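For this view, one protein chain was removed and the others were kept in their places.
All chains are identified by letter, namely A and B, in their written order; residue positions are counted from 1 within each chain.
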Amino acid sequence: MSLGRIGFWVAIAALTVAFVGPLLWMLSTSLKTNPDATRQPPSWIPHPFTTSGYQPLTNLTSQTPVVRWFLNSILAATGNAALIVVTASLAAYALARLDFPGKKFFFGLIVGTLFIPAFLFLVPNYLIVSKLGWLDSLWALILPSAGGAFGVFFLRQVFLSLPRELEEAALLDGANQFQIFWRVVVPLARPALATLIVLSFLTNWNDFLWPVYVLFSPSRFTLPAGLSILQGAYTTNYPVIMAGAVVASVPVIVLFIAAQRHVVESVARSGLKG
Amino acid sequence: MSVESSAERAAAAGETLQGFQPPEGQGRSGVHGRVARHGALTPYLFLAPFLVLFCVFIVAPAIYGIWISLHDYDFLLPHKPWVGLSNYTELFTPGGRDATDFWRAMKATGIFTVFSVPLLLVVPLLVALLLNRSFPGRTFFRAVFFTPYVLGVAVVGLLWRYLLDPNIGLVNSYLDQLGVHRNIPWTTDLPWAWISLVGMTVWWTLGFNAIIYLAGLQDISPELYEAAEVDGAGKWQQFLHVTLPGLRPVLLFVLTVTILASANMFGQAFLVTKGAPGNATRTAIMLIAETGMRSFRMGVAAAMSYVLAIFLLLISLLNFRFFRMRDTS
Partner (left out) sequence: MPDLDRSLFLSRRHFLALTGGAGAAALLAACGGTSGPPTAQAPSGGNGGTKYTGPNVSVAFWNGFTGGDQAYIKKMVDDFNKATPNVKVTMNVYQWADFFQKVPAAVASGNGPDVGAMHVDDIPTNAARNIIVPIDDVAAALKLSESDFSPIVWQGGVYKGKRYGIPLDTHPLGMYYNKAVLQKAGLDPDKPPQTGDDYLAALEQLKGKGIQGHWMSPFPFTGTFQFESLLWQFGGDLFDKDVTKATFDSDAGVQAMTWLRNLVTKGYSPANVGQDADYIALKNGKNAFNWNGIWQINDLASIKTLQWGVAPIPKVGTQNAVWANSHQFVIMRQNQPDQNKQEAARYFINWISQRSLEWAKSGKIPARKSVLESAEFKALAPEAQFAKQIDYVHFPPQAPGIGDALAMVDQALNNAILGKADPAKALSAAAGQATKIVQDNQKKYGS
């Protein structure tokens, strides 16, 4: 092997260690006892091996139902992504293909808000959600972030770039606009829609600040908010905290491996379209 | 002549009328004077679902926020007295109660952004360059580097808090074995806390930027490289004159996304340093969230948000101008 090739493989190996190592450590710690986890020098193999770190999490009447949190995260992210894709595609279609008074105005208004950073809406949205009675509910996780302009903006650009012939043909066949949208445009734009779904899902999944402040019952937490509470409740009991992290990670990693190609392609595409 | 029926005339006007169903309403004619293709209400129906969400959760809060910022607003107290612009002026009064905290927090956000953005631009590019070739296991490695991003900030934050614990963490333990006998206070003192926060953020989001770069790299036509090689350009020259220009749009996207993400950094500081030491790593977002939703001083928090937003807007405009100038040059 040439020097360059060796160098390449060394780099790859080093990176892999840097990325996989911490995750293995996380797993290993979750299988230790508390004193074992804090002793010096630390060891990679648990002595003794125990699953007691998982007890507080898997107990059905648990204060820290990590599995429940995982489900809440899934529900919120899926609901949010679905809502975004549906409302944004409809709106983008109108802005890209239909004519109506106020079109320029609406588009300008929507795009204008793209420059407004999200934290500006934090406190007022908190109050609005509170008034709607949605604090501590799934609604608070799904709806507020679906008002963002990115999806509309992104899809409008995609729709504008689609060839019009198919739509015109459908119009000739007597389709109304919704049918054109649904039967012609949506299938053509499927990769872009998939991208938007994936990005929205990931963004909602990773959302931390909002769920931390908006949710309070342990059974309603999403994973990030719940893990934060776990950390507060168990402070230095690292086996439990790492066990929580493991339970939060394993399903995600499994899902990711299954959908890897789509996810990676979606992310890649978002950069090219932007 | 008048032999032509209206239908025939219409038919002559264009096949578009063949089998065309009459419009539902009195739609306005389009730009080119064609007959309306949809009802007057249709576009609004398409827009409506989004607009409802948009108005309630984007427009309303943007304005409500200004309203709140003009009051001493604590939503748990019955009285929310009007204070005019004093929440804003307080922020610019040296030694004021919130001014000290606010500008320290702005500084924290600034430091983090300044140190993280270059690393988040460069390191993922290097990784992407590494991955930009065919080799066994490529898909696997690509997935490995992307995994932290999928795990989310909470898992990443908790994991690194433990790894970087000054007394029982793995990092210091290994450093100790390597001969560094000082318990580096990764999470409790400066400048280490910043190094930890930036390092962990790179670890976490590297995959995301790398994937985008990878797509951009693969978009660059190999012919350009061949042409450059024919011209006698070495690897480095090729990088400078083919790769970088080819990546320009992707770079702009990554830069914008990264700057915004860094300015919004919350999770890492919240979970790992808790703003320590003494609030030095408490970012502006953390302060806004704490002030508004922990101390419930929402008027002040809203004012802080607007000031920070204006700052970011100025920086975005500068960024934009800078890239525009590069473009025209």
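Assume contacts are C-beta pairs under 8 Å (C-beta built on N, C-alpha and C of every residue); 3 or more make two chains touch, one makes a residue touch a chain.
Owing to the predicted nature of the structure, the values given are computational and were not obtained by experimental measurement.
Colleague: Among A:Leu109, A:Leu138 or A:Ile253, choose the residue that contacts the chain missing from this document, as touch is defined above.
Modeller: Within the whole complex, the residue contacting the unshown chain is A:Leu109.
Colleague: One chain isn't shown here. Among A:Tyr93, A:Phe121, A:Phe159 or A:Tyr213, which residue touches it?
Modeller: A:Tyr213
Colleague: Among B:Lys107, B:Arg138, B:Arg248 or B:Arg294, which one touches the chain that has been omitted from the display?
Modeller: From the options B:Lys107, B:Arg138, B:Arg248 or B:Arg294, the contact with the absent chain belongs to B:Arg294.
Colleague: Touching the missing chain, which residues of chain A?
Modeller: 35, 38-40, 63, 102, 104-105, 107-109, 111-112, 114, 127-128, 130-131, 133, 135-136, 157, 213, 216-218, 228-229, 232-236, 274
Colleague: List the chain B residues touching the unshown chain?
Modeller: Its contact residues with the unshown chain are 55, 59-60, 62-64, 67-68, 72, 74-78, 80, 95-97, 100, 165-168, 183, 185, 187-189, 252, 256, 276-279, 293-296, 320.
The rule is simple: only the chains that are shown with their structure count from here on.
Colleague: Under the definition above, what is the set of chain A residues touching chain B in their complex?
Modeller: 8, 11-12, 15-16, 18-20, 22-23, 25-26, 29, 37-42, 83, 86-88, 90-91, 93-95, 98-101, 103, 106, 109-110, 113, 115-128, 130, 143-149, 152, 171-174, 176-178, 181, 202, 205-206, 208-209, 212-213, 223-228, 231, 238, 241-242, 244-245, 248-249, 252-253, 256-257, 260-261, 263-264, 267-272, 274
Colleague: List the residues on chain B that touch chain A in their complex, please.
Modeller: Going by the criterion above, the answer is residues 15-16, 18-21, 28, 30-31, 37-38, 40, 42-44, 46-47, 49-51, 53-62, 64-65, 68, 75, 127, 130, 135, 139, 141-155, 158-163, 168, 170, 173, 176-177, 203, 208, 211-216, 219, 249-250, 253-254, 260, 263-264, 266-267, 270-271, 285, 288-289, 292-293, 298, 301-302, 305-306, 308-309, 312-313, 316.
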